[in-house]
Every structure is written in structure tokens, then in C-alpha cells.
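Apart from one protein chain that is not included, each protein chain of the complex appears where it belongs.
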Amino acid sequence: MQIRTTNAHVRDAAYAMPAALFMALLFALPLFSVLHQSLQQENGGGLTIQAYAKIFTTPLFLRVAYTTLEVSISATVFSLLLAYPIAYFLAKQSPRRRALYMILVLVPFWTSSLVKSFSFMVLLGQSGIINQMLGAFGIAPVKMLFNRFGVMVGMSHFLIPFFVFPILTSLRSQPLELAKAAAIMGAGKLRIFLRVTLPLSLPGVMAGALLVFILSLGFYIIPALLGGRQDMMFANLVDFYTREALNWPMASAVAVLLVAAAALAAMLLSKVRGGSSILSEEGH
Amino acid sequence: MTDSSGAKAAMIEISGLRKDYGSVVALHDTELSVPTGEFLTLLGPSGSGKTTLLNLIAGMASPTRGRIVINGRDVTEVPAEKRGLGMVFQNYALMPHMTVSENIAFPLEIRKVPRAEIRRRVAEVLDLVRLPHVGDRKPKELSGGQQQRISIARCIVYKPDLILMDEPLGALDKKLREQMQLEIRRIHKELGITMLYVTHDQEEALNMSDRIMLMNARRVEQIGTPDQLYFAPRTQFAADFIGASTLLDATVAETGEPALLRLSASESCRVRLHSAAPVGTVGKLLLRPEALRLVQNGQVTAGHNVLHGHLDNTLVTGATSKHFVTLDNGATLAIQELTDPSTTRLEPGLRVQVSWPPETGRFLEN
Partner (left out) sequence: MPDLQPLSRRSVIGGLTATAIASPAYIRPGWAQGKRIVIVNSGGAMGDAKRKALYDPFTKATGIEIVTASGPDLAKIKAQVERKDVEWDITDLNDAWVPAAARLGLLEKIDESIVNRADAIPQSKHDYAVGGTVYAAGIAFPTNRLGGKAPKTWPEFWDAKGFPGRRGLRNRVTDTLEIALMGDGVPASQVYPCDVERAFKALERIKPAVSHWIAQTAQTVALIQGNETDFTYTYTTRVKDLQAVNVPIDYSFKQNILGIGWIGALKGTRNRDAAMRFLAFTMDKDRQVELSNLSGDAPTYADALAKVDPATRKWLPNIADPDNLFVNAAWWDSRIEELNTRFKEWLLT
């Protein structure tokens, strides 16, 4: 390793300046502004933590916070179960096929939440396609919408692409010889997957899980459209306080807590990943 | 396992093996018989078909035609994981997320060996490859040579009938490579497992093999012992690929023992023909550098062939020296001899004579 001179360090810092300024302006500044807003009194005046006090002492918030965590974790797991096979399949395709399938994976981004809710009604509703098919076999309609299942379906529809990409990258970075070597040693396909492919793909899974979890925390429209009355999300309160109650300190406080939750999740996960660096950089 | 004649039975029997990818032939019809315990090297340049052949034997590709029999069992249709082979890769293919011990234990776990037995055999095999204390480390903490030895250990721990090696030393530097060649040879002698080794390095092949199967353009060029391939190559490709060589244009002028070859308008030499080539056959004369002598003071041994030319250059590399000579007929050749400080350093441009006995030259038809 070369010894860096002070000049080199200063030069590197100078190169990073534009990006850092950009981040500071567009991200840190508004965040600080929201934080500041959350510490205002409701009718103007000095700093106070009354907004936070209200949140932590009102049962509604605590329940909704719990539901939000529950839903976010479930959505992450649900999306993982659907995204992993997709990524696995994509990893095995030729580059051209993979590019085509990738477009299909991205299709959910081109639909709005409201449109999604209507389409899911057609598919999963009481009189939807699936229930009609079940009815043809004499099976009673299954409630797949406007309950937690509906929320899972709606959220994962949006979240799966975010999961697919990191897992796919992780899978594709595995040297092909590992699976070959395991096969020659006598390992069947299932064992190769469980002992080799899956453990080595965990960095990608972790990265995807963090991203998806954080995104889930902020969801409220899809759960409102496709969930039941018990599926109330924290961000719904931001919406209420901003647009209906016009109580911006409260809205900001709720938002700050969401950001804090996301930051906490990121920190926890980075500890897990840091502890077990899996793929080596060397390999000669 | 021996057959009725008492000779060792073959570990590998391949007949009529061929692989096509669509209209492209990856391997032309191939026959091969490898006795148990042999160290056979598949040698050849890139694209010669050696890796294809290895993959077919390993079960990672299916042949278009032909049969593969390993240890008396027809495995042509058998998938790779059921062939009971071992394989060592150029990039070691050690599982990065497992420790060295776990890596070695993996094939034993697959075979449902009891845990205590696994521990014992892992320790045993680590001793065999002379890395007894690295069990708890991860592969990336080891050097390239060490990783390759672990890779080999992982193979031998479950005692396969046959170990395949796909250019295993390609990623190592020269010194390490030589050490590893000796190491692999030692392990082979100790365990007596049949080994099939793929490389493009002819020196490596000569060093390590019981036999060499030289491949070119997706077919077998010649199979033989290292000596056979070095001293008695049957084709110009074989002569050129293995060892250093000089190939001079030659035409059969007279047959007999020894025969007479015309090298140019004014020069000819005597050589022992190993085939029934008639007069007029055109080909090349193979001369190995160490078989030639630079004659000084006109002292040509009786019965030896002589050619005239001038010295271009001499390279003295410690114990040996190489002289580069341009003959009067325009061709160039190299002469290698042990360095003698008093006689080796000569003036470029000096008129010289090159001599060799008739037995050491070899005629190869075109």
C-alpha cells in the first residue's frame, strides 16, 4: 500500500465535495428542517417536545407503531420468499434473456397504487378470477383482499424488484466452480442450494431486506387500499396531521420517528453483515 | 483389480467418445484406456479438446456418442454427483464461507460419515498434505498453494476411484508451481489413486506423468510415456510442442539403415528411419538442442552428421548455455550444452560446425 500524502487526502476530499454538498442540501437540510418543525409548539412559539410526548403517551400511536413493524417485517419476509426464486431463475438465464425478464420484473413500477388495487380486485376479489375458479369446484370464496393478506400482496408487488436486484447480483457473483465442485463431490441439487448457493447469497439477501424493510415502514397508501381496518400504518398519521389536522409539528414528529426507525434498522443490519464477511476478495 | 491375464484392469475405458455442440465438433472420436493408479496428463494448447474430454469424464457434459466406463461401471448416462470422482480446479473452488475443516468434511457429510470419523479423517488428510494446523481458518486466509493443497485434501478424503485435475497450478507462480508438482507427485505415489491431469504446460506434463496424452485440434495426437513423446514424437506437432526442437526441411534420398536425408542442395545427413518412408518422401528432421554439438577445431567424431554455419549468438544461463547458429542453407538451429567457462563463450560470427550422431535425429513426414 502506498503512503498517502496529505495532499492526496485533501485532493480526495475536494473531489468528494460536490457530492457531499449535494447530499447536504437535498437530504440533510430538509431532514433538519423537519426535525426543527417537530420541536415547535402547535401554535407557534419556542421549542418543545410536546409532539413527541403526545406520541409516546397515546395508545393509538403505540398500536399503530406496532402494526407498522409487524407489517413491515411480514412484507419483507413475504417479498423475500417471492423474490428469491425470481432472482435464482434470472441468475441462470443468458444475458439477453435476463435483460428481457428484467423488464417484466420492473413492470410493477409503472402502475399506480390505485390502479394496482383495482387490478387486484379483479384477480383476488370476492367475485374475482380466483374465487370464480374456486367456485367452479364448489369451494367457498376465500377472502384475499382487504385483510393482511391483501396488504402483503399489494406491498410485495411493489417491493419485489428491490429485492430481486441485490439477490441477483449476489448470486451472479458466485464462481460457477463452487457448484460444480460440490456436484462432483456428490452433492445433489438441493444440498448444493442449501449449503453453497444460499449461504453465499446472504449478503444480497441482507442488503435487499434492509432496503425493503425501510421502504415498508413508510407505506400507507397500499395498506389503506388493500388492507382491513386493523392494518393502519404509521405514515398514515403523517398524512392525517399534514393535510387534515394541519398540525405540522405532530406530522414532523411522526416522520422523524419513522426515519429513526429506519436508521436503527440500518445500524442493526450493518452489525450483522460486518460480523460475517462471507465472500473473500482474494481467490487468486 | 486384475483381469485373467494378470495385468492391472483399467480404471477408465473410453470408446468412440465424441462431443458436438450443434455443428461444431468439440471432440473427435476418442479412445482411451487408463490403468488403475496411473498418472495420465491430457496435454495440449487451448482449444485442443482436453478440457472437453475432462468435462465428459467428470460428467459435467454429456457425450454425443460413445461410452465412458469408470472402474468397470458404465457411467455414460450417470450424472456427475453419482460418479464418485474427485476434481481439483484451477481456482481451488473452496467454499469461502466454510472453514478449511468444514470444506474437507463436506464430502464426508454428504456420504453420511459419522462425526467422529469425519474429524479423524480430516486430521489425517491435513497431515497428508502437510497443513495440520489450518483447520479453523477460512480459505481466504491461506496462500494460493495452501488453498490448492486443501482442495486436493478435500478430494482424497473420501477416497474416490479417480481424481481429475483441471490446470490446478495455473494460478501459481513458477517456484510454487514446481513445489506443487512434487507435492502432487508425492501424494499420488503415497495413495496410488488414478489421476487425470489437464495442462498446457509441456514441462509440467513431462515432470509429473506416467503417460501423456497429447491433444491437438480436438483429437488425440499421440499417447505415450514422457520419454516416448520426447524422444520419439510421431508428428511434427508433437515434436514441436514437447521440448525445444529444431525442425529442418528434409527429403528422403536413400532408404536403409541408416537412411540418407537431403537437407539442401549441398547438405545431407544420416538418420535412422522409424517408418517405411520411400525415397522422395518430404518431411522434417527433428533435432533436439542437447543432442547437437558445436564442433571446435574441426574435431568431428567419426560417423556423426555435420552441418556448416556461423554463430549468431550465445546465451549463457548459469549451468547451461545455448548457441544459436545460422546454417549455410539459411535455416537456424539451437545447440544446448553444459557451460564450460573456457570453451563456451565464443565470438558471434564465428564459422562453426554442428554435429550429431545419426541415432539422435528423427525424421517426421509431412
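Letters A and B name the chains as they come in the text, with residue numbers starting at 1 for each one.
Quick note on the criterion: a residue touches a chain if its C-beta (ideal position, glycine included) is under 8 Å from a C-beta of that chain, and two chains touch if they have at least 3 such contacts.
Worth saying up front: this structure is predicted, and the values here are computed from it rather than measured.
Contacts of the undisplayed chain with the visible chains, over the whole complex, involve A.
The chain omitted from view is touched by exactly one of A:Arg96, A:Arg229 or A:Lys271, namely A:Arg229. When the omitted chain is restored, the residue from A:Tyr15, A:Phe32, A:Phe89 or A:Phe118 that touches it is A:Phe118. When the full complex is taken into account, the listed residue touching the unshown chain is A:Arg63, out of A:Arg63, A:Arg97 or A:Lys189.
Across the interface with the omitted chain, chain A contributes residues 58-60, 63-64, 67, 114, 117-118, 121-122, 125-128, 145-146, 221, 224-225, 229-230, 232, 240-242, 244-248, 250.
Basically, only the chains that are shown with their structure count from here on.
Averaging Cα coordinates per chain places chain A and chain B 56 Å apart.
Remark: chain B residues 58-60, 79-87, 89, 91-93, 95-97, 106-107, 110-111, 138-140, 144, 147, 154, 158, 164, 171-172 touch chain A in the complex. Those residues of chain A lying in contact with chain B across their complex are 175, 177-178, 180-188, 191, 195-196, 199-200, 278-284.
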